[in-house]
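Missing here is one protein chain; the remaining ones are kept as they sit in the complex.
So, chain A:
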Amino acid sequence: MNWLKPSWQAVLAVALCLIAVALGAITKPEAAAMAQPEASLDYPYLVTKGLMFGLLLIAALVSMTKLPAIVEALVLFVGAHLTAWLLITGINGFEGTALAPYFLVLATAWLLGWRCVAVLSSLRPVANWAKTALRLIIPAIFGAWILILWEAITRGAGIPFILLPPPSAIGARIAGSLPVLGADVRQTIFKAVIFGYVVGSGAGFLAAIAADRVPFLRRGLLPIGNMVSALPIIGVAPIMVMWFGFDWQSKAAVVIIMTFFPMLVNTVAGLAASGHMERDLMRTYASGYWQTLFKLRLPAAAPFIFNALKINSTLALIGAIVAEFFGTPVVGMGFRISTEVGRMNIDMVWAEIAVAALAGSVFYGVVALFERAVTFWHPSVRGG
């Protein structure tokens, strides 16, 4: 038996698959057709049913033999994803008719996908390109499975479109509304978010340095900054619209208010982060305030400052989108969400959400990349 290498995912997958086979019909039309064998009713998975079960069983069983890890991962990958694809394409036109075996097949494919990721993450490649590829493939499979489960469950169970549209519908909506989405992104992100983020973070940073340099500011500025950050955005946004007009400037003002304080507190904390001995060292060189600031205290504060930049990258996006609920020209992501909800165009709302999530991740990712490059020396970066 030493050619066997069982894993709980594969064993469970075989068991679930056999239960699904035993239960019989995958959808209601199929059950109806089986009840009246003489009538020639059309039902899903007419041809592909055996293929799906076969793929799952073969992939699960093959994965339990002693194969090189990379071959095992490949077999599992093909088995899990081909089945998922057959399952999702097959339900087309029969949405909402799925029976228990449908979900068992989905669960089985998911288990094999899980096993595939587990095998991949246990790989320890030497080549650099292989390491990079693995770092990309594993989260990609993860993300793909969220979409697969979402798609298969909403369509199989026939979840109402208003509650939760399947990702394919959202994708189609995105592809069909690129000009509108593009205009919204330009208005909200490239104008309000970027401007507000740069000015708000920059002002917070300069205020922190001023507070560090001038003691009475330190005592006065921090409590006031604290108070400003506690202002409810719902209350501030309409006032900013009255002050700065309907266009992006009022949204940028909201973003400035939201991003100022995190940067202020973090920079103040960061400026206190350099060690006593290092500061004494600078004293022995009779180094002036600005030299000590630039050569010691700001580099030591960099991890704190980047922390604030990362927090602000998400705060800025939220602030700009929510602020648009309170009056804007007829363009912008927040404007679109609030009006399309009213028109029950839920897929458009989801399309905006997807774009916002993507933009937010890219924004955060860019800041995080800069952080790695600048604070390469910090134990949290060089350790991992």
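Descriptive notes on the structure:
One rule holds in what follows: a contact is a pair of C-beta atoms (placed from the backbone, for glycine too) under 8 Å apart; a residue touches a chain by one contact, two chains touch by 3 or more; residues count from 1.
We adopt the following convention: contacts and distances are computed from a predicted model.
Of the candidates "ABC transporter ATP-binding protein", "Phenylacetate-CoA oxygenase subunit PaaJ", "Xanthine dehydrogenase family protein subunit M" or "CxxC motif-containing protein", the chain left out of this view carries the UniProt protein name "ABC transporter ATP-binding protein".
From the set A:M34, A:V71, A:L178 or A:L281, the residue in touch with the chain omitted from the display is A:L281, counting the whole complex. Where chain A meets the missing chain, the touching residues are 275, 277-278, 280-287, 291, 295-296, 299, 302, 375-379, 382.
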